[in-house]
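Sending over a structure as structure tokens; questions will come in a sec.
A single protein chain has been removed from this complex, and every other one stays in its place.
Each chain gets a letter, A and B, in the order it is written, and its residues are counted from 1.
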Amino acid sequence: MSVPESRRQLSVPVATVEVVDDSLDAAFIHARGLTKRFGEFTAVDGIDVDVARGEAFGFLGPNGAGKSSTMRMIGCVSPPTEGTLRILGMDPGADGPAIRARLGVVPQQDTLDTELSVRENLLIYGRYFGMSRAAVRAKTDELLDFVQLTDRAKDKVEPLSGGMKRRLTIARSLINDPDILLLDEPTTGLDPQARHSLWDRLFRLKQRGVTLVLTTHYMDEAEQLCDRLVVMDKGRFAAEGSPRELIATYSTREVLELRFGPDEDNNVYADKVEGLVDRVEVLPDRLLLYTDDGDGTTAAVYQRGLLPVSTLVRRSTLEDVFLRLTGRTLVD
Amino acid sequence: MQPDTTAVLRQRHVPGSLDRVGASFGFWAFQYRRTWRGTVVSSVLTPVLFLAAMGIGLGTLVDDGGRLDGAYLLFLAPGLLAATAMQTAGFESMYPVMGAIKWVRTYHAMLATPLGVSDILLGHLLWVVFRVTSSAAIYLAVIALFGAVASPMALLALPAATLCGMAYAAPIFAFSSGYEKPSGFAALERFVIVPMFLFSGTFFPVSQLPDVLQPVAYATPLWHGVELCRALVAGTQTLADALLHIGYLSLWIVAGVTAAMFFFRRRLESTG
Partner (left out) sequence: MTTTLRPGSGSETLLARIVPLPGTSARRASLMVERNALVYRRSWVIIVSGFFEPFFYLLSIGIGLGALVGTVSLDGRMIEYTAFVAPALLASSAMNGAVYDSTFNIFFKLKYAKTYDAILSTPMSPGDVAAGEITWALIRGLIYSTTFLAVMLALGLVGSPWAVLVLPAAVLIGFGFAAVGMAATTYMPGWQDFEFVQLCILPMFLFATTFYPLATYPSALQAVVVCTPLYHAVELIRSLTTGLVDGTVVIHIGYLVVMGLIGLRVAGRRLEKLLLT
């Protein structure tokens, strides 16, 4: 099977393609019953995924939810234990190299070549894709500029800051003009400024029509970048939708956070606010009241004679969706 | 009732100088508990293998040649004792020292305690003394098992080997703390340690070297260590010769420690 042919198939309108199952070709990524087991442990438990061209798709879940295992299967570096998987219309088992030629991968931990300089990292990586030296050089200059590392081009990788290394990894993943960009927790461990700078770069890519698939356990990241996401827990999908849909379905408009003293038993207060709202979550350090009118609920709490140390009314987030679906918090 | 704060301050124990050096030594000893098994295996096997192959196997050819006075094994064994002391000292004084300054930053952690720069340096050197002495002791025992010891004076070859080792450890400490890149170690190993191992009278008498190179060999600390060990193991050491060798090796130690102290202060005190 040759690459140019499949590219052509994908670029023609779906209606004219002589393929029976059109969902298979319409989707850049298509998985049914995708399963990954390591011995007794099931990391990914029969998930169905379809990611369309140009979409920004996210896996949201805590550590150990099976996100990275899923990403490695999509990246064709981990054979599925069960289920079907088609990437760009091809089978990872048979066409691994051809698929990987069209993917860009940003792994969870930086795998930059520490023995090479910033620029050489991009040069040699492009060569792995079979690009000519001249083509790689031109692309390298363009990408260094894109991730604002031109003035560090000759430096070794080691002394770069965490944010710079991450940006370099992203530049590296773009060297082959990928059709799909896979980002495994792209901003974990970065300071807020570096995260925003990275999100800015990713947003530009999204606008250019690059298909983004990312995992994250940060709800703000998912909200910023994803058109559609799945909430993943224990190898399965707990819910699916756009960030707004998920919040509308599984949470309320606003959340009231109540903090009592450090030695107080929050369960006691949970009983005392009963009836004020439909849903109350008890966390070790605070109480969450799900409501459509935060200020009104706050007033009601005081009317009951309760005196919290602090109150906070905020918008519902994906964190709340996750708490609702799994009973656990995303970041522990 | 206000407690007397100065009394409280005075109550705090401030470790004395010996305690501080001991604490620095203790750190390395504690770390060694994880790796000692591997080093014991190689400290025993290396001398056994070398003495069997070179001393006995190759020794057969040398003895047949008849151009060396006495058996080759007796010539080689004490030479290897001194050379191994040099290699152990070199090994312990390169990466561990650079690592403690640069990567693991052990020395910096120690500086945050009552330990001072000189306590850190002396404690670590003391640890190298222990490592060199213990591996030389094993070597000496193996030599005895090979029947290559001629006199009870051989027991003195142990401190002699330690002295020889430290004549390398101290300057290498200075190198490791003064030079900032690990690439220097490969060069030090290849162009200093290995040539000395091969040409300082360990395997053949220095008189075999071309005339111009002989003074170079005599200037190496290893040659003095080898001569000292060889005469002690054979039981032929004279006091005058011994004092000359000991004096020369001590000179290297004093110079090395002085230089190391300078670089330790520069690296640890200025950059924090």
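We take it that a residue touches a chain if its C-beta (ideal position, glycine included) is under 8 Å from a C-beta of that chain, and two chains touch if they have at least 3 such contacts.
Bear in mind the structure is a predicted one, so any value in this text is a computation, not a measurement.
Student: Out of A:G83, A:G96, A:G162 or A:G241, which touches the unshown chain?
Tutor: Of the listed residues, the one touching the omitted chain is A:G96.
Student: Just one of B:A186, B:A219 or B:L243 touches the chain that is missing; which is it?
Tutor: B:A186
Student: Which of these touches the unseen chain: A:T114, A:T150 or A:N267?
Tutor: Going through A:T114, A:T150 or A:N267 one by one, A:T114 is the residue touching the chain not shown.
Student: Where the complex has a chain not shown, which of B:H13, B:R33 or B:R67 is the residue touching it?
Tutor: B:R67
Student: Contacts of chain A with the missing chain: which residues?
Tutor: Contacting residues on chain A, toward the hidden partner: 2-3, 38, 75, 77-79, 95-98, 100-101, 103, 105, 107, 109, 111-116, 120, 123-125, 127-130, 172, 176.
Student: Could you please point out the chain B residues that touch the chain left off the display?
Tutor: The list for chain B reads 35, 38, 41-42, 45-46, 49-50, 52-54, 57-58, 60-62, 64-65, 67-68, 72, 183, 186-187, 190-191, 194-195, 198-199, 203-204, 208-209.
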